[in-house]
Structure formats: structure tokens, C-alpha cells
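Rather than the whole complex, this shows some of its chains in their spots.
Should a chain be cited, it is by its letter among A and B, assigned in written order, with residues numbered from 1 in that chain.
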């Protein structure tokens, strides 16, 4: 049985292409599409067959992390907020947070580092906070009426963190672009209009947490 | 196909009896044992067949909540800490926190209320904090070496809260007893010896959060 060696497929085995993904807070990658039609088994990352995947998604909430990458000055003040520009599954382009699933057997800290590396490159030098508590919990549902956080694919419980990065951030292939904004810009309605799935609100909650909501 | 109407089976469909559950942080109930050998389907609570259950547990972390129920005085100071006395699957008796799974489609707040009602009765009058952020994240693994929080059945990511209760607490059938301790007693090595799965440490982290660690 052939194993996909693509690291992105490895890290995010659950994200499959689906017509229902329009307006999802999470992007869909090429490797995920490939994976959706394969039938993979891997002891480390627990790939599931499409049937099992569908069953899991219909029966248990998934554990996610959301990260707002920021630049800080020498006194810890947030000076810039990083947002990814990604193609969503319907072809639209959205500003997005760093976000992804926590794998079976994976520590939250390891998931944070993995997703930051995946989206910002290996030289981003993230400073994961020593305190494991997220600044908020974003509960994503297919139904937009429940919490305002929307993921058409499944119910996800996402632990949200603000993480300073001090190195070079190189957007990966999956992201078209990484752009930095001032906190005031990031909280503006202009940026909010470019975000989906409630992530603009999550961004504002994070800015409030660091005292930077206008 | 017969459906178990027992409310406990309804609320905790995943907990099955297993020889490996000795020293688990979570108790096993009679209804769960029953459920383990049935083959239930329920659209609301997503009962899984034993095969699917095993597949889920082997492939994704489950979302849990842990609650430290406390009594507070009129100024919010914690005066007493409530601990359940439950029979573990190996017949041993442990002091335990209020704890359980978050169901598909369920808000964290609703899971907190449901598990508090289940363990402390319908008159406990819990005061769920307005802030959704847990005081810590307890990551349970079958392997005790990974985080110190142990659940032999699966990988669980548990959001931990301290919740004041102001009403009458009546231990349910599943719990032999509910006992109240001073914060100093709750943090003692004597109580720690009666707890399993790392919940004694989680209790001390919660006491520290409210400034009550000796």
C-alpha cells in the first residue's frame, strides 16, 4: 500500500476536499485533495479511510489550535499581526490565522510549533507561551448560528493562542502570502471583510487579550 | 435495534469497560459496561459501534472537561473543594474530579453543566465562569510518561475549570460519596494518595489558580 510522503498530507490527514467547504475558516490544500481520494494507513498520524473519516467527523468534536502570529517589541507590546492569504476551496481568497488539527498522540505545544512551521516556514522562531491555557476557546460548527465560528466540515474545539515570532517568516506554497498589519489595521472592518468562518472575531478577541483592541 | 435509554449511557457513550482502565483518571459506570457490548446508533449522541469506537479512540484526541467544584464565601474566596468518591473499573476506590467528554454538537458550557448535574445532582447551582478560557489544559495519554495525566483508553484533551457551586450537592448513584475538603486538605499528600491518573496534580494546579495552594 503506497504511503503519501508529502509532509503536509502527513500532518493534516483529515482535511478533504468538499463542496461544502466554501466559507470555512480553514483552507484546503492540494495535498489534502489528493489524500481525500486515497486510502491511507499510517500508525503515526492515523489516516483514516474516507468512510471512517466521515464517521469520525459526524460523531466527535475534533481538537484544533488557532494561532495569531505577532511581532512584539522589546517590552512585549504587539507591534504587528501576521495574516496568511490562502485560496479557499471555492477559489475565493481569504486572510487566515495559522490553524490546524491536533493529532492523536500529539501535545498541544507540538501542534502549535508544527502548524507555525507549516505556514510560516522553519525559520519563524515562534515563542510558544509557557502557560498552556489558551486566551479563548473557539468552537467551530457547521451551523453558523451556534457560536459564530464556522467550519462546514465538522465540529472543532479550537484552543486559541497569540504567539510572538522573532525570525524570518516565509509563507509556504499553500499560502499565497503572509502580510503584517498594525493592531489597529488588523481590528478594522476592512480586514474583517477578507476573513471567513468567524476568524475576524477571533482575531479581535486575541487583540483584546494583549490590550491592543482599539 | 434496541437503544439504551439510560441517561448515563446517553451522555457518555464512549466509556467502555476495559481491563486496561486500572488507574484511569475517569470512572467506569455500569451503564457504560452495558453499552460496550451493545451496538447502538443515536443521532444525538453519536453512539458508535465497538469497531468504530475503537477506531476513533486510536486515531483522534477526544475533547474532555475537568471541573473542580468549590464552595466560595461572599468575597469569592474558595473555602471548600468537592471531590467525588467513585469505584474504578478494577474495583479500587478513588477520589475524582467531575469529568467527562464533550459530545458532538455540544458547547463547552453545556458539557460543564451536564457533567456537574450528572455528578452533583440537579440542585447544585453551578456558577459557570463567564470567561470560556480554562485555567489549564490537561492532556491525558495512555502512556503515563508523556504528560503525567493518564487515561488508558485514549488520548483526551481536557479543558479544566474551577466552578463554584452554591446549591445542594447530592452524589448520584455512580458516585459513592461527595466530600468537601479545605484547600489545604485538598492539596495534601493524603488526598493525593487517593487520586489517580494525575488528577491530584490537576487539583493542585486549580488551587494555585485561585490562590489557594499552601
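Methods note: a contact is a pair of C-beta atoms (placed from the backbone, for glycine too) under 8 Å apart; a residue touches a chain by one contact, two chains touch by 3 or more.
All figures in this text were calculated on a predicted structure; none of them were measured in a lab.
Enquirer: Counting all identical protein chains, and not just the 2 shown, how many does the complete complex contain?
Expert: Every protein chain is the same sequence, and there are 4 of them overall.
One rule holds in what follows: only the chains that are shown with their structure count from here on.
Enquirer: Would you mind reporting the rotation angle for the C-alpha fit of chain A onto chain B, rounded to the nearest 5 degrees?
Expert: 180
Enquirer: So how far apart, in whole Å, are chain A and chain B when each is placed at the average of its C-alpha atoms?
Expert: Taking the average C-alpha coordinate of chain A and of chain B, the gap between them is 28 Å.
Enquirer: Note which residues of chain B are touching chain A in the complex, please.
Expert: 46, 48, 52, 55-56, 58-63, 102-108, 132-137, 139, 141, 146-147, 155, 157, 159
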